[in-house]
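Heads up, one of the protein chains got dropped from this complex, but the rest are sitting where they should.
Chain IDs A and B follow the sequence of writing; residue 1 opens each chain.
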Amino acid sequence: MPAEDTSRATKLAGLLRSGGLQSRLRQQIGVVIALLLLILVASLVSDRFLTVPNLLNILRQVAIVGILAMGQTFVILTAGIDLSVGAILGLSVVLFASLLEGHGLAVAIPLGLLAGTLVGLVNGIGVAYARIPAFIMTLGMLSFARGLAFIHTGGTPIPILNENYYYVGNGYLLGIPIPALIFIATLIVSAIVLRLTPFGRCVYAIGSNEDAARLSGVPVRRYKMLVFVVCGFTAALAGMVFSSQLSVGTPIAGQGYELDAIAAVVVGGTSLFGGKGSVFGTFVGTLIIGILANILNLTGVDPFVQQLAKGALIVVAVYVMSRSNRS
Amino acid sequence: MNDGLAMHPLLEAKGLRKSFEGNTVLSDVDLSVLPGEVHAIVGENGAGKSTLIKILGGVYQPEAGQLLIGGAERRLRSPRDALAAGVVVIHQELSLAPDLSSQENIFLGHMPLNSLGVVDQSEMRRQSQQLFDRLSVQIDPSRLAGELSVAQQQMVEIAKALSFDARVLILDEPTSVLDRDRVATLFQVIERLKAQGIGIVYVSHHLDEIFTIADRVTVLRDGRRTGLERVQAVDQEWMVSCMIGRDFPPHAAHTRSSGQPALEVKRLTVPGEFEDVSFSVREGEIVGLAGLVGAGRSEVAQAIMGLTRPVRGEITVFGRPTRISGPDAAARLGIAYVTEDRKAQGLLANRPVWENLTISNLRRFYSFPFLRPRAERDFVQDMVKRLDIRLSSVNTEIRNLSGGNQQKVLIGRSLAVEPKILILDEPTRGVDIGAKQEIYAFVEKLVSQGVAIILISSEMEEVLRLSDRIVVLKGGQVASTMSRGEASEESIMRAAALAS
Partner (left out) sequence: MMRYSFILLSALIAAPASVALAQERQPISNKTCDELLAFYDKLPFTDVLPLDEGPIAIGGDAGELTIGFSQTGFNHPWRISMLEAMQAEACRHDNIELIVLDGNVDVAKQNNDVRDLLARGVDGIVMSPVESAGLVPAARAVMAEGLPLVLLDRDVPSEKTLFIGQSNVTMAEQVAKRMAEDLGGKGDIVVITGLKGSSPAVDRDQGMMNVLADYPDINVLVKGDGEWIREPAVRLMEDWLTAHPKIDAVFSHAEESAWGAQLAIARANRCAEGIRQYTFDGSNAGFKSVRAGTFGADGNYTPFIGDIGLRAVIYTLMGQDIPGKAEYHNAGYQLVLPDSPTVVPENAEEWIGRGWGDFEPTPDPCQ
């Protein structure tokens, strides 16, 4: 009997040790293979693709949508959706621009980020406490925040003349574009939060089965609110990269980006029904979409055909992933 | 209708068998329905009544046996086939479209058209009125179904059935949604349908109703027919004994030594669900909550967990009156609940087993700023061992586990809060025999460690085997409280099913 107990215990320990990383990798292997394959094809099609400047270029290009998609992943993991991220980006962009004019970086950056976070908070309160469906709440916010951006600027773009700020969007640190670094930092922080904090764990639980999570004592409403706060913050962060990269606070910034961000999340393997997915997947999804756009540009494919290719990629990727998940 | 025809059953089932995943739920069941007859079907929860109804309604296909309708063998591959054959089921939950008028509901799917191919409103209204006249009920066919009372909606459903030329009408627990005085109206309508030669299958928990309305009664137990008699020839004793069928050996008297009162509920009331429910449970004691489906047992548990707000009454935990705001607060008081509805309220279906185990008390595995994977792992390992959960890896998504192992994980989850009071709601529903015994043994072990347990179960055997005391609920009220010695399957059935 004791012998049996020990053998079972070692078997159990083995089970626990072996599983974690491996099964996580297995979930994401599909999307990673797709990325590697895309890189392979891209480097065959264009000899310009696999060059350091171009790869850094891609990282900088995808940073804005990528950062948006990080926050969007939190929301989608709870089976919600945030349609207002593009508009929050637009609002924060004009706020950064106008705040920079009078106050400088030290004031503009925190206040701009705070503004986006507050908009996210309003979304969160609406969804979690007033129980407005996320689709409706954020659709309304999309229009509302965009309207604020237009009112704030009177419709005219605000030029940004601050050279330090320009450096945030266009400079390099250790040879890597700063927007790419911000993107990767967002990824790492998001991954840690989702993987290692009670909040992150509960995000998955809520998305998997909200009723079960509530019955397990998860503060469902608070966390459902919080994912929108996170999403608002990342939208503002993306707005910071946008405005510094382009040196302008334009109220139309980020129009339609919500869909790009959702596409990146979905291509990255996160389920729109919640509870399944990861920010790493979203990172890879962002890269896949970005690399596809880059290689189509490099090979000079008709721009109209490019849109077609992007649409096909999204649908095909999600179809294949849903198939492989079932089997 | 001539006498010769009246001799032939409208519907005849012979030797029906059906099983799910190896569990036989119906075997060798016969049933016949004569014109103008009300044929009652009774049986405990899980006796196979609903499976039988679903076969008759074309939802399930039997593995063996045959169905004869109007004397000819028919295969019902879908509810549509059943409709075409004149067999209509009216379910417990009414299924009218609330935003359509009564007449549109009646003719949904087969509306009369005029020569232009457009719905002929006046014809539809005329025919609806005719159907209501046949039932002698007063309903305006143009009123929206959503504006009608439940009783009226039921009449619309019956009229809808008649519009399909129903020969056999199957009523599944028709009185469960009705007030007492509406029941009389329903019975009048049934009498009228009988007079029109329609055969009625009447499924009910309420034995007293059977004696009022039925001509014959079929009793099911564990998927078999254990009795068929003319109602006039039998009494309630006979029915109850057919339903229970076996005599349980009196359980060995427990030598449990219960401690101080853990949870006391006094005159707890949630309007529309239950009223003035009082009971208490001590440390190291199991109190069974018995009763029929819909008697309010789970609702009481949800009120204790703070999921619904009682308007009246008091909950006392270890001598201190408390207001419980939700599962989180309950957990802090040491109360845990294992849901009856595993799929909808229990499983984080697409998350790994280990996350399912620890989600109820992440605080325990947390030290700022991160969760402690090692602590989680130790707990998970401990639970897998203690509950003997069988799996290939704790990283498996819980939906891939068998029902029994899923249930063990949910019990393990409730233990993460180290409960002093544990509410188990149908802890062995959909669980195979082996796992059932293991769960029983585990529950008994918990009790012996001093946990107070409230056991909600529709399985008599389970309640009788485990409980120290049994509270029987009926229609949202405590019908009876009995000690282990007083309780028997028969006494519980009486209290739960018979009119007081």
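Throughout what follows, a contact is a pair of C-beta atoms (placed from the backbone, for glycine too) under 8 Å apart; a residue touches a chain by one contact, two chains touch by 3 or more.
All values derive from a computational prediction rather than experimental measurement.
Visitor: Can you list the shown chains that the omitted chain is in contact with?
Guide: It touches the following shown chains in the full complex: A.
Visitor: Pick out the residues on chain A that sit against the missing chain.
Guide: 29-30, 33-34, 37-38, 41, 45-46, 48, 51, 53-54, 57, 60-61, 64, 150, 153, 155-157, 159-160, 166, 169-170, 242, 245-248, 250-256, 292-306, 308-309, 312-313, 316-317, 320-321, 323-324
What we mean here is this: only the chains that are shown with their structure count from here on.
Visitor: Considering only the defined contacts, which chain B positions touch chain A in the complex?
Guide: 305, 307, 326-328, 330-331, 337, 339, 344-352, 354-355, 358-363, 366, 369-371, 373, 377, 380-381, 384-385, 391-395, 413, 417
Visitor: Which residues of chain A touch chain B once you look at their complex with the stated criterion?
Guide: Against chain B, chain A makes touches at 8-9, 12-13, 15-16, 18-20, 22-23, 192, 196-198, 201-202, 204-205, 208-209, 211-219, 271, 275-276.
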